[in-house]
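Note that one protein chain of the assembly has been removed; the remaining protein chains are unaltered in position.
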Amino acid sequence: MGLIETPNAGAESAELAGVSPNFITTKLDFLANWARSNSLWPMPFGTACCAIEFMATAASRFDISRFGMERMSFSPRQADVLICAGRLPFKLAPIIRRVWDQMPQPKWAISMGACASTGGIFDTYTMVQGIDTIIPVDVYVPGCPPRPEGLMYGIMLLQKKIKGETLSDRTLRQEHLVDDRGFFLPPEKIDEISEPFGNSVHQTRSA
Amino acid sequence: MTVGPVGAVSGVGEVGGVSTAALSDRFGSAILRQAVICGDSIVWVDASRAHEILAWLRDTPGQQFDYLTDVTAVDYRDPERPLEVVYQLRSLPRNAQLRIKIPLDKTKPLVVDSVWDLWKGADWLEREVFDMFGVSFAGHPDLRRILMWETYAEGHPLRKDFPLRGHFTRAEQTRQALASNPEAHYSLEELSIAEAYDELPEDMRRRMAKGERGFVK
Partner (left out) sequence: MELDVATPSLDARGRVTRAPLGVAHPGDPDDEFGAEPMLVNLGPQHPATHGVLRLVVELEGERVIRCIPHIGYLHSGFEKLGEYRHYNQIIPLTDRTDYLSPMANNVAFALAAEKLMGIEVTERCKVLRVIACEMSRIISHLVWLGTTGIDLGAFTPFLWSFQERERIYNLQESWTGARLTTSLTRVGGMMADVPAGFEAGLRAFCSSFPKTLDEVDTMFTRNAIWCGRTQDVGAMSREDAINYSLSGPMLRASGVDYDVRKDTPYLDYETYDFDVPVGEHGDIYDRYRVRLEEMYQSNRILEQALDRLARLEGAPLNVADPRVILPPKSRAMSDMEAMIFHFKQVMEGVPAPAGEVYLAVENPKGELGTYLVSDGTAKPVRWRIRPPSFINLACLSKLCEGALLSDVIAINASVDIVMGEIDR
């Protein structure tokens, strides 16, 4: 959760929680993480072109079933990982927020594609400049659209991340809700990460 | 650079042909201008008689423009030029195409008559022109925004005075987006048909009517 400030995250929290890592807890962690990472039921929040590459990943050539992910859970209540495949306009923002809030812990999010990660080529009046301004994201998969191999690499990175988790770290399973002012990320942060960079604005020199 | 005009891509025999001559005979001064550009026949008409002209084009035996291909609008970069509402028509029996344009003065309210009664396909097309350009269509059954949400406050996006990234900051746009209640996106038509509307708690009805300014709890 790179953009979210979580105080006390990490290894210290295990001690602060009063449980120091020992043989039992590490074995329990290993078991839980192994189970979680190898049966991630995706919630395919597919919007645009990346959704087609997601469908291709689920089809027989690339076969997401080898990761235990063939059971698409279109109901967020039964899903583990939300895969936002495609661009997210502002009109869709409250919907992905609501779907994310409806997912029970433990849950993770994969932002698939350039548009979901940063807004992509659409630096326009309608486009959310990265879903991490709306929901907390665990893995970003770049590409426009990412190849199925790219998405699978992202899934494997998520599996690795899950395997590094521990049950005693409460901050991992903390809900990050929209605050009272209606923001998920502080407004200065949103403006900072939505700034155009490079020559994304000055694509042309003509009048 | 020009090797020659690309071969017949607009209707056969339509280049400055039957429709345009008959139009100026019939409607006289309501026909402002006619031209053939890149092989397409275009006629500029006055807004006050546009509906009559389009109905005549659809119903007259020699014209038979029974298919409305597209309704859109153009806002030019030059602020002096009027905003034009464009109708692309096609005659399936005669295999002919015609473009009708209605120039609208941007200093006055932008209103044209809806052609929904002539072609049902104009329904969503006119709603989109309203959403993107702010042109109202008199007589349209349900003129509300279609691509942006109904209480979108930033303006009409495809106008040239609307910047690419919108008027508000990204943070404000995100906040407004998160604050909008998805239930509020029901149209009043839908709310009225829900029989249970009268039994909804008062604050929920107020939230639904209010639209975008509520908070997600």
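Chains here go by letter, A and B, matching the order in which they are written, and residues are numbered from 1 within each.
The definition used in the following text is that a residue touches a chain if its C-beta (ideal position, glycine included) is under 8 Å from a C-beta of that chain, and two chains touch if they have at least 3 such contacts.
Keep in mind that what you see is a predicted model, and the values were worked out from it rather than measured.
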Q) Among A:I4, A:M72 or A:I193, which one is in touch with the chain left out? A) A:M72
Q: Quick one: say which of A:L3, A:A56 or A:I193 touches the chain that got left out.
A: A:A56
**Q.** Where the missing chain touches chain B, by residue
**A.** 1-6, 8-11, 37-40, 42, 66-70, 72, 74-78, 86, 88, 92, 95, 97, 99, 119-125, 128, 132, 145-149, 157-158, 162, 164, 185-187, 189-190, 193-196
Q.
Give me the chain A residues in contact with the hidden chain, please.
A. 45-49, 51-53, 55-56, 59-61, 72, 74, 86-87, 89, 91-92, 95-96, 99, 121-122, 124-127, 144-145, 147, 203-207
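Here is the rule we use: only the chains that are shown with their structure count from here on.
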Q) CA centre of chain A versus CA centre of chain B: separation in Å? A) 38
Q) Given the complex with chain A, which residues does chain B contribute to the contact? A) 148-149, 154, 157, 162-166, 169-182, 215-216
**Q.** Touching residues (chain side chain A, partner chain B) in the complex
**A.** 90-91, 93-95, 97-98, 123-126, 128-129, 133-134, 178, 180-184, 187-188, 190-191, 194
